Structure formats: C-alpha cells, structure tokens
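The structure that follows is given in the form of structure tokens.
What follows is part of the complex, with its chains left where they were.
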Amino acid sequence: MSDQPKTAITPPTHTVPPARFSHGVRKGNILQVAGQVGFLPAVEGVPPTPAGPTLREQARQTLANVHSVLTAGGATWEDVVMIRVYLTDTAHFAELNEIYNAYFADLQEPPAARTTVYVGLPAGLLIEIDALAVLG
Amino acid sequence: MSDQPKTAITPPTHTVPPARFSHGVRKGNILQVAGQVGFLPAVEGVPPTPAGPTLREQARQTLANVHSVLTAGGATWEDVVMIRVYLTDTAHFAELNEIYNAYFADLQEPPAARTTVYVGLPAGLLIEIDALAVLG
C-alpha cells in the first residue's frame, strides 16, 4: 500500500495551534485549511489579538490567514474548491459579500463554491472561514 | 505538473451567484456543491424567492437545487458522499427526516453521510444544504 505523506502546515504568521490540530493539512492532492479567524500575525509573548473592531478588518485578516495557510501548503486561491464562511450576524451578509468580491476581484479561475451560515463564535470574533483545496 | 481544470457549475435554474462564488465547482474527481437554499427557479428581473412557506416546500426545493448543480456538473446523488444540512429549528428534525427519506427512497447506492446542525439563516429561510461528490 503506497502511503501518501500527511503534512501539517504552519504559516510563519501563525502561533502553534492552541490544541492538537493543524492550521492546515495536506495529504495527496487534498489541502484542508482549518477554521481561521481574524487574528493579527502572531507576536511572541502576546496573546492572539483579532483585527478590528469592524467586520471589514476581521474579514480581510481572516482571508489573509486562510491565504497564509494555502501559501505555506503550496496552494493558491485558484486551487480552492470550497470556502465555508461562519458569520455571527445575518446583518453582515451584504457587507461580507462586498469585502469578498473586492478580495477576489483578480481571481483567474472560477471562484470556489461557498456556504455561509450564522453561528456563535468566541467573544470578539465576527467571522471564521475554512477552505478545501484540490491541487494538481 | 499536470493541472486539472477547475470548472464552475451554474445550472440553468440558478441566477448568477450574488458574490464571487460558484454554485458548484468541479476539479478532478471532486465536485463541491455550494450551500443551496429553497429559492424557486430564477426568473429574470424577479428577486430570488424561496419556496414556502413550509419546511416541506423549502426542503424539497433545496434538494432540487442541489440536484440541479450535481446534474449540471455531470454527477448524480449516487456520487454524493456527504450532505450537510443546516436547519434553523431543532423542532424540524423529524419532519426533515421524513422529507429526506421520501426524497431518497429510490437511491441505488448507499446514501451519503450527513451532518445536521442548527444555525441562523437569513430571514425567511428554514434550511440550507451543501454536498460533496466524488466521481468516477
């Protein structure tokens, strides 16, 4: 049986995960990005701090954090087939779409599929995003 | 490096997505269907309108919309390995299962795995469903 290696992805902007999970995992042609929130790039000795306080700042930082994992795993947004967006407030949907469209304005390939639902998140967090990429 | 094309799937029943995402994406043997809600087939010049007002009507339309994406992407329900169901009310679980079982009564292959959770959705929407298919 030919075992494909399973690789953890930890971008330089990220802290070591707070539990036994990886910020991203690649196995074969599948790259899964863990749920990212809008934490600013990690600074040693400082607890994780979200960008903010607006949705715009958090959403852009969250997308940047997903992108850091993709990049560290050898992928680009072009490889992403699914993006899951978790918001905390249905009133944020229109603004999220505006931010999202601006962020992806230059995408060369068809955009990923997306599911957006409204959940609870830890205090101070307005958005969480994960992504599934298929490479090659 | 052999690049597999990444294809956006837009069924004829669907509007252009309201943001930079695709209703479905196919890359290699993976087909990801974006979160579908119970919107009736698109009519030019008319804003998206959910089937309704009951869960039954919305759930059946939502399943039909997932199916439209699968069909437009060259897949069938037989290819689907995972279905994610987002409901807004735990009281809908039993009725959802009844609708679901009737809808899938004639499935020829083992049914997909499923996760059902209860989230917030935009006003008027009772259910959202996405799906992952593996072809070939």
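Each chain gets a letter, A and B, in the order it is written, and its residues are counted from 1.
Please note the rule applied: a residue touches a chain if its C-beta (ideal position, glycine included) is under 8 Å from a C-beta of that chain, and two chains touch if they have at least 3 such contacts.
All values reported here derive from a predicted model rather than from experimental measurement.
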| said: Counting all identical protein chains, and not just the 2 shown, how many does the complete complex contain? | reply: 3
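In this section, only the chains that are shown with their structure count from here on.
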| request: Please report how many Å separate the Cα centroid of chain A from that of chain B, as a whole number. | output: 23
| query | Within the complex, which stretch of chain A touches chain B? | reply | 29, 78-79, 81-83, 90, 93, 97, 100-101, 104-105, 107, 109-119, 132, 134, 136
| task | Sort out for me which residues of chain B touch chain A in the complex. | result | 1-4, 6-8, 17-25, 27-28, 30, 32-35, 84, 86, 119-123, 128, 130, 132
